[in-house]
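Every protein chain of the complex appears in place save one, which is left out.
Then we have subunit A:
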Amino acid sequence: MRYLTDRKRAVGKGASGSGTEHYWWMTMSSVALAFLVPTFIFVFGSAIGGTQEEVIAHFARPFPAILTGLVTLVGMRHFAKGAQVMLEDYTQGSLRKGLVILVYSLSYVITALVLYALAKMTFLSIVLNSAN
C-alpha cells in the first residue's frame, strides 16, 4: 500500500471504472467518421439500384471496398459504445448488462457480415474477370 501513489489508488474508482476512456473513444471515432461518412454516403448510395454484377463490381474496386470496410469497422464500434451510453441512462442491473451485450454482439455481427461480403466480392470479381 505504501508504495502506491495517491493517483494510482484513485485510478478505476470513479463511477465508470475506466476514467474518461469511453468519452475519448467517442471523440476519436467521431472525428474519424466525420472524414469518412460524406464520401461514403455517395459511394454506397450510387450502388443502390444496380444489377447483382454491377453491385459486386462496384464494391470490388479498391476505394469503395476500403471505405465501406472502414466506415463499418469504426461506425459499428462507435454505435456500440454510443448505444451503451443510452442503455446506461435508461436501464439498470441485469437488463442493462444483457442489452449492452446484445448491442455489442449486433455491431460485431454486422461488421463481420460486411467484411465477409466485401472480401467475397473482390474474390468473385477476380474470378469473373479472368473468365472473360
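Convention: a residue touches a chain if its C-beta (ideal position, glycine included) is under 8 Å from a C-beta of that chain, and two chains touch if they have at least 3 such contacts; residues count from 1.
Throughout what follows, contacts and distances are computed from a predicted model.
Trainee: If you look up the hidden chain in UniProt, what protein name do you find among "ABC transporter permease", "Succinate dehydrogenase cytochrome b556 subunit", "Disulfide reductase" or "RNA polymerase sigma-70 factor, ECF subfamily"?
Mentor: Checked against "ABC transporter permease", "Succinate dehydrogenase cytochrome b556 subunit", "Disulfide reductase" or "RNA polymerase sigma-70 factor, ECF subfamily": the hidden chain maps to "Succinate dehydrogenase cytochrome b556 subunit".
Trainee: Taking the full complex into account, find the residue in A:Leu70, A:Val100 or A:Ala117 that is in contact with the omitted chain.
Mentor: Considering the complete complex, A:Ala117 is the one touching the chain left out.
Trainee: Contacts of subunit A with the missing chain: which residues?
Mentor: 15, 27, 30-31, 33-34, 37-38, 41-42, 44-46, 48-49, 52, 55-56, 59, 72, 75-76, 79, 82-83, 86, 89-93, 106, 110, 113-114, 116-118, 120-121, 124
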